[in-house]
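All protein chains of the complex are present and in place, except for one that has been dropped.
By letter and in written order, the chains are A and B; residue numbering begins at 1 in each of them.
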Amino acid sequence: MHNMILYLAEAAPEGRVFGLDQQTLISMLIQLLNGVILAVALGFILYKPLRNFMQKRTDRIQGKIDNVEATMAKAKELIAEYNEKLSQIEITSQEIIEEARQKAAEESRAIIESAKQEAQEIRARTLESIEDDKRRLKEEARLYIIELAFLIAQKYVAQNIDEETQDRLFEEAVTELEEAQWQH
Amino acid sequence: MSLNVDNIWVWNIFGVEVWITETIVNSWIIMAVLIALAIFIRIKMRKFKEIPTGFQNLVEAGIEMFHNFAKNTLGEKLLYISPWFFAIFVFILSSSLFSIFGLRAPTADFATTGAFAIATFVLMIVLGTRHKKGAYIKSYFEPHFIFFPLNLIGELAKPVSLSFRLFGNMLSGTIILTLYYSLTPIFVQIGIPAFFHAFFDVFFGAIQTYIFVIISQMYVKTAAD
Partner (left out) sequence: MEALAKAIGLIHIAASIALLNGLLTTFGQAKIASTAIESIARQPEAADSIRSAMFVGLAMAETSGIYGLLIAIIMLFANPLVNQLVSLIG
């Protein structure tokens, strides 16, 4: 500054301890300016960047802690889920066993039923075949008796009557025989 | 070491006589050292790691301590002016520490303490009107209109007591040390003054710094909250 003249005035003393005048006011202003400059410099160089640095680190660590907590919560959820699944599986297995037992019972019942039916059928068939046999035997017996009777009659009649009468008699006998009731 | 604040230069700026006193020059020295230290820490900060060790630990502990201190007294809402308090805290503390090396403490001059007290007063008014709006102006007229002069004097007494507390304490330390240095023979001036320095500069300096900053913060908080 060109207009800043360096000189030692007559009025300016060597120094002093304390005074309340214009010079103190000027010094105060200069010191205020110094303080503001220092505050701005320290604030921008040191305080804010360091605070930001530490704040960021705090946030990061907080984030990590939150993350871990979230993972923990998720793990707990999973454990609960699996526990539920396990209990469900138990229930299901019981159900399956029950079902199987039921099915087996049903099947056995069906088998017994079918066996019974078969037995019934077999019995019915046997009865039928017995009936058939009976009827056949009856038929055979009738035919055999007829033949026998005829034979006897022939032997008896051959000496007495002619052919014509013989035929008529035979017819009569047959009809009679046919109408007769068979006893078992 | 003399009691006086020496006038080192006398400048004439636009016809106004300006005395560049020892206080101002010492402040510049302290400011230069502090800013250099800040730049040094800033350069070191690039290599700062996630887990602090050694030097980083020291710096972080200091910043964290001041931050918590400011948060407890100022509150979360006014925390944006904490750099100013950080700067005056560091300045007052280091000015009393620098007086160990024979530099006359800038805080042992009313110009410095008065300037900081005026700054506190300005902060009170500005932040009070900014955060409380009309309620701050109204607080001067509580509980009745005629109490205005009383309230005004009460408010004005705050920066006066604030500045004179620091000034008186620092000046008393300086006076006692000056008396010791000027009254004792030379052979007891080695070693023994270290205790005086430890007491008046380090201990009182630290306590008065703490008190100055905490009371400034409380005044600002009462005005703004």
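We take it that contacts are C-beta pairs under 8 Å (C-beta built on N, C-alpha and C of every residue); 3 or more make two chains touch, one makes a residue touch a chain.
If you're wondering where the values come from, they're calculated on a predicted model, not measured in any experiment.
*Asks:* For the chain left out of this view, which of B:Ile63, B:Leu127 or B:Ile215 touches it?
*Replies:* Counting the whole complex, the residue in contact with the absent chain is B:Ile215.
*Asks:* Among B:Arg42, B:Lys132 or B:Arg165, single out the residue that touches the unshown chain.
*Replies:* With B:Arg42, B:Lys132 or B:Arg165 as choices, the missing chain is touched by B:Arg165.
*Asks:* Quick one: say which of A:Phe18, A:Phe44 or A:Tyr82 touches the chain that got left out.
*Replies:* Reading the full complex, the residue touching the unseen chain is A:Phe18.
*Asks:* In the whole complex, what residues of subunit A lie against the chain that is missing from view?
*Replies:* Contacting residues on subunit A, toward the hidden partner: 16-21.
*Asks:* Just checking the interface: what residues of subunit B touch the absent partner chain?
*Replies:* Counting over the whole complex, subunit B touches the hidden chain at residues 72, 160-161, 164-165, 168, 171-172, 207, 210-211, 214-215, 218.
Quick note on the criterion: only the chains that are shown with their structure count from here on.
*Asks:* Just how far, in Å, is the C-alpha centre of subunit B from the one of subunit A?
*Replies:* Measuring from centre to centre gives 77 Å for this pair.
*Asks:* Using the touch definition from the top, list the residues of subunit B that touch subunit A in their complex.
*Replies:* 2-7, 9-14, 16-19, 21-24, 27-28, 31, 34-35, 38-39, 41-42, 45, 48, 50, 59-60, 63-64, 67, 82-84, 86-88, 90-91, 106, 109-112, 114-116, 118-119, 171
*Asks:* In the complex formed with subunit B, which residues of subunit A make contact?
*Replies:* So the residues of subunit A in touch with subunit B come to 1, 3-9, 11-18, 23-24, 26-32, 34-43, 45-51, 53-54, 57.
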